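First up is the structure itself, then whatever we jot down about it.
The excerpt is restricted to a subset of chains, each kept in its original location.
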Amino acid sequence: MDKNYIEEILQKYKEGSISLEGAMESLRELPYEDLGFAKVDHHRALRNGVPEVIYGAGKTCEQILKIMESLEKRSNVLVTRVPETVYSTIKQRFPQADYSPLAKVMILKNHEIKIKPGYVAVVTGGTSDMAVAEEAALTLELFGNRVERVYDVGVAGLHRLLDKRDILYHANVVIAIAGMEGALASVVGGLVDAPVIAVPTSVGYGASFGGVAALLSMLNSCASGVSVVNIDNGFGAGFLAARINEKIGG
Amino acid sequence: MDKNYIEEILQKYKEGSISLEGAMESLRELPYEDLGFAKVDHHRALRNGVPEVIYGAGKTCEQILKIMESLEKRSNVLVTRVPETVYSTIKQRFPQADYSPLAKVMILKNHEIKIKPGYVAVVTGGTSDMAVAEEAALTLELFGNRVERVYDVGVAGLHRLLDKRDILYHANVVIAIAGMEGALASVVGGLVDAPVIAVPTSVGYGASFGGVAALLSMLNSCASGVSVVNIDNGFGAGFLAARINEKIGG
Amino acid sequence: MDKNYIEEILQKYKEGSISLEGAMESLRELPYEDLGFAKVDHHRALRNGVPEVIYGAGKTCEQILKIMESLEKRSNVLVTRVPETVYSTIKQRFPQADYSPLAKVMILKNHEIKIKPGYVAVVTGGTSDMAVAEEAALTLELFGNRVERVYDVGVAGLHRLLDKRDILYHANVVIAIAGMEGALASVVGGLVDAPVIAVPTSVGYGASFGGVAALLSMLNSCASGVSVVNIDNGFGAGFLAARINEKIGG
């Protein structure tokens, strides 16, 4: 297609239907077109329902509002790490915006979402990991993925996890979320054949060092098929699972 | 099926075709059957060509040989982290074993491999990252995946990477391997829509701290859709990519 | 010149135009004069417009005010890391003082600034890095440098950066500012021939460890020609770029 586009310009210039300046102008943008960036973005804008994502941390109410306004027409919008106070203000402008106080996630769902077949299992070690889990789950759902939530099944009480193993066995992707020693990722990784995305959380104290213990644990998982994202990065895990699921689904 | 199996035992015992001891014996193993472990292993053994993997580091020649002998009949065998001297000894017993001195990987390919559609792109920042890359690539190929190698395309010379972007655009999964500052993962992550598995390598010196700089860089990637495995863990990345590709392919 | 000064004293004493005490007194200060400290300081005081810098963090309003009063006559004054409340108080005494709430920088511009030829490009990965970038830019401008701001061009969307590459190509110095994985420094370092000063920022969470990930990334840059200053040290980068630019300009 790119080649056709260049051919076309060359021909038009030869035929005189565009001037030298016009041909030059058209070719000036080629490097970027050819890089494919703009095209991809264009495609995205065309497909309704594919959400745009705003990282809310460190942004002011006004900044978030402005970006939302520019996006809402052509896609659903996901804003992560939104403090409750910011949401209150934004709600006045976008009354239809949903907000999860647990996940600190705000969602503007103006466009229908097409649900993919299969599901992603989101598993947590404890109830304190649920905030991160919900960030992942809500991200997944907005991207059109079904989510099975399997919460509070930490390895200290193995029967809780094993009781839910059917859900794990049939997932397209499993997201394993745990703080403290993060052993959940290894145990889940040993149970399933699906790719496992491990999310260390900052849940813990003392020598958990804000999630470092779980992070190292997960990076050193003795089970194969496990990869890791940043501490507390529920969105990142959800986004990656969505990408994998999209590849699977299509 | 599990249910059927239990029903069958119950019926047989009722009918007297098995004794109490026989029924007991059959049910004794149930918890494990029910856990699905044995089944999965069984399935694996049945499907020729699905490789078994031996982590060679810290194992003696004899240990490796013994495990290979028990596996070679029913599957291909992959042995990682095999020193050249160990390979020399093993070759006397298994002359058909292949060995990559670069990747320190030994392969025993007694069974035909069925190739899946699509491919995995394995990308490295520098030539020094090739050992890790080959560990990933050979793992992938033994698991029946096509691999496109894109080596030495580090971000300090961006045109080398951009020149290969077509290969990246059409991959099912991209494995991005880099040492030093590990920026490759972010740049690749920003270019493609496929899931990206980042592998930090211990290539570097001084404040690279044996791969920690690249590891942290990749965990903090500003591009979404990137997850990370342990430093120099080419096998882990290849194995995970194979799992994802299998989900995609089937 | 120092030699002349000593000769002169010796001669004057020989001729009797100064007493032994006078000669002794003149020579007493020699070590410091000879070290060149006083001279340099003297020179600085003579050249109007060369700003003096106060590090505001941990200083009281009164301390800052006192130093400003002693400096404002002979030079412009730059105060970094000034909380907004401190500025409010100081403004009552120096109503002409400018303040950037973003950069937390206060400027007292009583003397004309002579602008040097050429410019310094200040580049950031994200909008959250702008506070650090403005500290650098305002420092540069007060020292008489032109600044080209290239903000929010992180490597996850490479086209944004490449779109501005003309500005980067013609800069005398480039300051590359990024948090998270800090990959910007390597990509910029690979694009330009100018010296690159990299500033890691504390933007990020989890395994960014308050800027350590970006710091390590930048120290290990695979691109040559990159050096690094402390995390969030916008002033330091601006000051160093000003020094380089002054060497270039004269």
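Order of writing sets the labels: A, B and C. Residues in every chain begin at 1.
Operating definition for what follows: a residue touches a chain if its C-beta (ideal position, glycine included) is under 8 Å from a C-beta of that chain, and two chains touch if they have at least 3 such contacts.
The structure presented is a predicted model; accordingly, all values stated were derived computationally and were not measured.
A.B. asks: Taking the 3 displayed chains as part of a homomeric complex, how many copies does that complex include in this file?
C.D. replies: Number of sequence copies in the full complex, not just those placed: 8.
Going forward, only the chains that are shown with their structure count from here on.
A.B. asks: Taking the mean of the C-alpha atoms as each chain's centre, how many Å separate chain A from chain B?
C.D. replies: Distance between chain centres: 25 Å.
A.B. asks: For chain B versus chain C, what separation do you get between their C-alpha means, in angstrom?
C.D. replies: Taking the average C-alpha coordinate of chain B and of chain C, the gap between them is 51 Å.
A.B. asks: Averaging only over C-alpha atoms, locate the centres of chain A and chain C and give their separation in whole Å.
C.D. replies: Here chain A and chain C have centroids separated by 40 Å.
A.B. asks: Can you list the chain A residues in contact with two or more other chains?
C.D. replies: 35, 215, 230, in rising order.
A.B. asks: Which stretch or stretches of chain A touch chain C in the complex?
C.D. replies: These residues of chain A touch chain C: 31-32, 35, 37-38, 57-59, 63, 200, 202, 210-212, 215, 230-233.
A.B. asks: Taking the touch rule as given, give the residues of chain A at its contact with chain B in the complex, in rising order.
C.D. replies: 35-36, 40, 53, 162, 165, 169, 172-173, 191, 193-195, 197, 215, 219-220, 224-230, 235-237, 239-240, 243-244, 246-248
A.B. asks: Under the touch definition given earlier, write down the residues of chain C that touch chain A in their complex.
C.D. replies: 127-128, 157-159, 162-163, 203, 205-208
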